[in-house]
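The excerpt is restricted to a subset of chains, each kept in its original location.
Every chain is named by a letter (A, B and C) in the order it is written, and numbering of its residues begins at 1.
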């Protein structure tokens, strides 16, 4: 899995039937800043993930990719390869906190 | 999943039997432009995806990769790893719209 | 899937039993040249794929990766993650033909 920030959403009217009603979020993966190791920085990549847990923009979330994206009750029969499995509260690296939702 | 632009098509006569009749589209993944964050820009990569929903050139589409590409009625038994699951109407990032099909 | 050029072959005598008799081809993925958009250029990567349809060197082929590589009659029980599913006749991008087998 990886940590990503929810930065937007996608609307698609003409789509595969089973996808109707699915919430499609734009998510951007983050990684640890290599020098200071005190912050998370964007990787520059852009993915689309299905959200079933109510994530909102600006949230940092945990993304699962591949066939395992179908291992939730809501997504088991969907043609998707990425799903939001959790909203991140905190990320701790070594001695400190590099992300806190409340911060 | 990722957003990609349909830019072309592939013709293949000599192929695995079950692939006969499948529409093969050239799709190029897009990502958010990192500085302005106001447009989508190409990643420079090129994929081939099966289309079952009538996407056309210039359309921005949603691509599912991996085993989940087989989770639609039309593709369940195909040896494919990428399928178009939706035609994108809009992509919103933060405060604004970075892509609109009508634009 | 992606388009690749068949550039060679691999011989392996000591191998997993079920792989005996499988034809192993060296394939190099191609992508659209970003500036002119008039040719296909190599990505610099090298993969090995099983061939069941009689592809030869110099052919441009369509490669399927992952578990879907096992979705053909000949490969259903093989420990492989890449298979040639078609020989490419033409690739069209926007207004023109960027590859033709006869060219």
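To be clear about the criterion, a contact is a pair of C-beta atoms (placed from the backbone, for glycine too) under 8 Å apart; a residue touches a chain by one contact, two chains touch by 3 or more.
All figures in this text were calculated on a predicted structure; none of them were measured in a lab.
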Whole-assembly copy number, given 3 chains displayed: 5
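The working rule: only the chains that are shown with their structure count from here on.
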Touch-based graph of the chains, sorted into line, ring, star, complete or other: line
For subunit A placed onto subunit C, the superposition rotation in degrees, Cα atoms, nearest 5: 145
Same vs different contact residues, subunit A with subunit B, by half of numbers used: different
Between subunit A and subunit B, centroid-to-centroid distance (C-alpha), Å: 20
Centre-of-Cα separation between subunit C and subunit A, whole angstrom: 32
Subunit A residues counted as touching two or more neighbouring chains: 67
Residue ranges of subunit C in contact with subunit B within the complex: 1-3, 30-32, 34, 52-54, 62, 64-72, 75, 83, 85-94, 98
In the complex with subunit C, residue positions of subunit B that touch it: 7-16, 18-19, 24, 26, 28, 42, 44-49, 57, 66-67, 69-70, 77-82
